[in-house]
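My structure is below; once you've seen it, I'll send some questions.
One protein chain omitted, others in place.
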Amino acid sequence: MAGKAKIDAERCKGCGLCVEVCPNKNIEISQDTNKMGYFFAEPCGNGCTGCALCALVCPEVAIEVYHETTQPTAPD
Amino acid sequence: MAGKAKIDAERCKGCGLCVEVCPNKNIEISQDTNKMGYFFAEPCGNGCTGCALCALVCPEVAIEVYHETTQPTAPD
Amino acid sequence: MSEKILITGNEALAEAAIRAGLEAYFGYPITPQNEITEYMARRMPEEGRVFVQSESELAAINMVFGGAATGKRVMTSSSSPGISLMQEGISYLSGAELPAVVVNIMRGGPGLGNIAPSQSDYFQATRGGGHGDYRTIVLAPSTVQEMADLMFPAFDLADLYRIVVMVLGDGVLGQMMEPVLLEKKQTHRKLPAKDWALTGCAGRSQNIVKSLDLVVPRLEKRNLMLQEKYRRIEENEVMCEGHLLEDAEIVLVAYGIASRVVRTVVSRARKEQIKAGWIRPVTLWPFPSRQIAAAAERARLFLTVELSYGQMFDDVRIAVAGKAPVHFTGRAGGAIPTVEAVLDEVKKLMQPGKVAVER
Amino acid sequence: MSEKILITGNEALAEAAIRAGLEAYFGYPITPQNEITEYMARRMPEEGRVFVQSESELAAINMVFGGAATGKRVMTSSSSPGISLMQEGISYLSGAELPAVVVNIMRGGPGLGNIAPSQSDYFQATRGGGHGDYRTIVLAPSTVQEMADLMFPAFDLADLYRIVVMVLGDGVLGQMMEPVLLEKKQTHRKLPAKDWALTGCAGRSQNIVKSLDLVVPRLEKRNLMLQEKYRRIEENEVMCEGHLLEDAEIVLVAYGIASRVVRTVVSRARKEQIKAGWIRPVTLWPFPSRQIAAAAERARLFLTVELSYGQMFDDVRIAVAGKAPVHFTGRAGGAIPTVEAVLDEVKKLMQPGKVAVER
Amino acid sequence: MKTVFERTETLYDRPTHYCPGCGHGVIHRLIAESIDELGLQGRTIGIAPVGCSVLAYNYINIDMIEVAHGRAPAVATGLKRCSPDMIVFSYQGDGDLASIGAGEILHATHRGERFTVFFVNNAIYGMTGGQMAPTTMLAQTTTTTPTGRRSNREGYPLQVCELLATLPGAAYIERCSVHDAAHIRKTKRCIRHALQLQLDGVEGLGLVEVLSPCPTYWRMSPSDARKWLEEEMIKVFPLGRFKG
Amino acid sequence: MKTVFERTETLYDRPTHYCPGCGHGVIHRLIAESIDELGLQGRTIGIAPVGCSVLAYNYINIDMIEVAHGRAPAVATGLKRCSPDMIVFSYQGDGDLASIGAGEILHATHRGERFTVFFVNNAIYGMTGGQMAPTTMLAQTTTTTPTGRRSNREGYPLQVCELLATLPGAAYIERCSVHDAAHIRKTKRCIRHALQLQLDGVEGLGLVEVLSPCPTYWRMSPSDARKWLEEEMIKVFPLGRFKG
Amino acid sequence: MTEKNCREEIIFAGFGGQGVILLGKLMATAAMKAGYEVTYIPSYGAEVRGGTANCSVIIDNEPIASPLVTEPDTLIVMNQASFDKFVPKIKPRGLLVMNTSLIETPPDRDDIEVMGVAADEIAHQLKSPRSANMIALGVYLKKRGLLTPQQVAESLPYVLAKRHHDMLDVNTRALMHGG
Partner (left out) sequence: MTEKNCREEIIFAGFGGQGVILLGKLMATAAMKAGYEVTYIPSYGAEVRGGTANCSVIIDNEPIASPLVTEPDTLIVMNQASFDKFVPKIKPRGLLVMNTSLIETPPDRDDIEVMGVAADEIAHQLKSPRSANMIALGVYLKKRGLLTPQQVAESLPYVLAKRHHDMLDVNTRALMHGG
């Protein structure tokens, strides 16, 4: 695992776009709902590469992405 | 004289466009004013060919044109 | 006989307009009246009639201007900010004496405000928010049934007097549902022929629809004719309801949704031995000044209740003309006076020994 | 000391606005106030200030909205139909509490009407032709000198209360010339800092200029604050002139150009032993109700004179509150009541033995 | 004696209120003649704008309506949608159509409304006394551009035909001029063509822009005004067909 | 751990009121990031329109103003002329900019005003519940075109970039989209470029149109909405630079 | 209807997708068909999208003057936020029907009658997670007896959009369930 996507469950609206975009199938929709009543997204598995595509498409800016190693793919 | 331009002096505002356009110098501006206070245009000379250019440019539609012979130049 | 259906005020109004013979609707979306525009978008083409979503309220009122000039029954609808944009157009319609119906489902203001109910456009509706000395007939329904029922006189009055008729509702009336019985088309009045309409001048002389007259005495005369027409309307077209006025010591005056709060207040007050009565203007212009003046002969005081900070209040004061103190209570910005608060106000005013001082 | 110059009302107003610190003018041509726009087109760039001929009145009032939000002194001017188009914008300015000056040089209406003088936009100006419960301060000059002089308090009041100030003139005042002494810039009042202005949030927290609040209690609170402000203005900012009221049996009430007709009428009436006096509201809102109520304690009757069919009449009746009959005389569509006609009306009303019946 | 030229029936025999040498009178005549030639007098509704031509109904003897400044295309939409069998045209100045009414003409074109617009571009606000119009030329002095129009403050002259021709809803767009006899003839053909298209039920809006002199506020003699139009205006507003 | 992606400073850390999958949130982010990258937070004034994004000031932490429906370009003119040193942008929907505000955007462009417009085209009126916009696609059903938009009644979808690019007053016009990550990146570059041009004092208006999904009133899942945008909308609204 | 002064004021509240608006319309329609006077008022939350939704219904055998409900006889509440907002408004001796699947705290009032129902769980068991609203309404109907669940179910076709008519059956079952 080179990266880590942190999803704010309370900010998420469960649109599923991050799930769809993740090249590593590293996000899934939870069975639980948050306080707003949405089934939120949560990271799953260990495949995150820190590519930040999920954060890039998230309409709620609910995702932060971290990288363990030296050369991250920076979104612009 | 093949044609005849009839100018309604009371309708004329003396803009002089008919004078300028007449290929035969057949119109001039009078020394008198009409009831509205304009120095109106009046036919002069006998050169009118009935070409109706004067009527075509007159902003006041103050001119009617007649023709004595058979083939008038119709404006469209 | 048809059955009652549960329907929103906006839809009831729209369907009734169609049954009243509406031939063309022009409008621009705005909450809380979108149901009207959307209903028209669906139903008017079904009926083979005209529906146009205009690019703006300015365009809508001017499409109404054109449609009305052809002699067709036309209307537009909007809510507060959109109605403000129509003020020039309404003044033009009035000056040109074109019949048209304009619906305002009022929302909280000023500015963008919010989409909650309000009665803060009373001045605009009754005094002419546009320029010049003109009036529009203003009808104020208070139930969903009336949202429908008043559309028939709305179009009739417009045609009869060649005037703009404004139907003034609010967000609650537009959005709430009540059981409604919908009328068949019926014209209640004998209406004059529209010989002024623009239908092509074949076989007659030119018709001109206009409001300009650069010659002062002629424009003055036109204005005097308008004023004469307005006097006739004031004479003949006042609509008003009242209850328990025979012995009322306090008369509550309210229209539209506020009048329903007031009815409950009055019946509760009566239970507490307070001699209260109420008057509900149905026409806000012409205003039922005479009816209020009559009540003022007997009543000890008046209380006006509005979803605003006191607009109809002015008309009540003018009608009462000092014969009794006139008080006001109201809320705005989308808030609605509660039965409890108004009842408290009534009790406070009616306290034995309390000298009523005008606000 | 500078010399008097003979100048039109429109130009006097424009020059005074510049001296009062106007920083940006936005406007669209319309008769009879084109001299203002044209004067600004010439002078504002000379002063290095902003002049924009907008594409419409709608754009003009919204440019004013933007300009005002930066904290600059801004204004627009127009005449009746153009002012109708600004109603949404004025409601927004009021809701957002932006200071701005709007000049209306009224012309004959309704609709396109004509370009002759009129006072038929009184309702629109004083009651809010736009939607929602808002007020604008309305200043009504009656001489060319005052067209200039009132521009100083206009800008000051706008800034002091974060409110729209409307200057309500008419075609005669705009177009006529009188000798005028032009003031230097001077601020008569201590003005608050414009810490709400949009100047970039560097070094402070975000400023937001807005009129929306979807949360009803919050919008209601905002409205209550506005109402509180309006009460303060009613308390402190009434301007009014009166003459010969001590023993007046008949009080004539008129503003603007009509007040000058009335002055002549009153002095002629006095010559004929009629005890007449006059009141001239300078602020139409806040209306000098108290002054009129005071006069009503003594006077036998009131006569309101307007270039309309009775708009200020409502305010006079509310103020008099039944203490004396209030009569009205006026003309519109560009016509102006003559001294002779008004004097005749006064004589008729004051006929000994005649019982004055209200219109 | 054969009549070569006389006033057409639909044109009232009345003096106009226009200034000497104004272009409006000629354009009125061309419209009236076209109406008569197509036999439309009894089934046409004309719209007079706010502008010098506000009194057009005093000159053209058909059913007419006077409308708010700039809103003619919205009014025309109302008229035509309610009376699809009538021939509807608006007559609008450059202030009216291109400034305050820009939204309305754009959207009527956008919707493909089926009426005809006669757009009289005289590069000035005539009626209100000579202020800048959107079509005012660069460097042209007006009462609101006393030192001449400048592109960096007031922008460039607005080319209405070019703009509207980009919309699919426009059926026919052409720019003409009335500065001399030949162009007057050509303008007449365009006006008649536009009306004919409407008569034929062609989908979409027809617009004829007519460059027209305003000697008064150009502060020129009628003759000089025509020269200026020919030499200066046409450079910025090229004549020709832009659509249809 | 190195941070690859985090919320930019100028974007408030607050939940939005937008529907799941709405495009507005992404666009807000791109604007806020551009402002921060150019260091403009302290000298920018943003204009929120009337539309779903009316509350934009709750998300973007700069001085902001909320204006009447459609009038943002007029307000921006007032702001920028009075404060030429500030960076001024308007944020407008397709109903706001292309329908009721068509006159204002046209004239601000015509005059060559020097502010920036972010034009969010979602082919619908979101805020009022899904009515037709001028940019609604042919056959698209909305609450006011229940049987689908038809060209012969409501006209063709209005192409704003193409229209405004014809005006000399436009300095920079480009159409982008936020339907996938690559296009989101590209949109960000356009937004930043537009602000940079204003910062550089370039004469004329900059406008970035952003195609943006409205899953709610397209009545699609967020994912389907993105596909529809890519496959249908871009055909009618081709991406690319139209000016500058 | 023969009883005198039978009047019931109800507020239905929850978040956007929970179908409380539908409940209100359903109840109002059924009551209308049963011969009552009714009013129904929707009220959307402060937020444009999402957030909470609620509506008020009045059922009366006399004509209804004010349709506004400030102190409901009954509150049917589906989520925590609405619970917090509306519980204080219930009339003394009023009724609270609460969805215990999403509401954690018990009400801190002892002057009202409280009925908890795990509406979401039950709906899940019925294999119709979107019918939680009907479960709650069923509980209320069983308690109050103003209308029978059967009467209410008969109005379902009038308020449910055509495209959801496949849910008529399951909704009817949910209504009948009664908690």
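Chains: A, B, C, D, E, F and G, in written order; residue numbering restarts at 1 for each.
Methods note: contacts are C-beta pairs under 8 Å (C-beta built on N, C-alpha and C of every residue); 3 or more make two chains touch, one makes a residue touch a chain.
Just so it is clear, the structure is predicted and the values come from calculations on it, not from any experiment.
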Q) Any idea which of E:Met127, E:Ala165 or E:Met233 touches the chain not displayed? A) E:Met127
Q. For chain B, which residues lie in contact with the unshown chain of the complex?
A. 13, 33, 35-37
**Q.** In chain D, positions touching the absent partner
**A.** 4, 6, 115, 172, 175-179, 257, 260-261, 263-264, 267, 336, 338-340
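The criterion applied here is as follows: only the chains that are shown with their structure count from here on.
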Q) Expressed in steps between touching chains, what is the minimal separation of chain A and chain C? A) 2
Q.
Can you compute the centre-to-centre distance for chain C and chain E, using the mean CA position of each chain? Integer Å is fine.
A. 40
Q) Where in chain D do residues touch two or more other chains at once? A) 55-56, 58, 81, 88, 92, 96, 111-112, 210-212, 214-216
Q: At least two other chains touched by the same residue of chain B: list those residues.
A: none
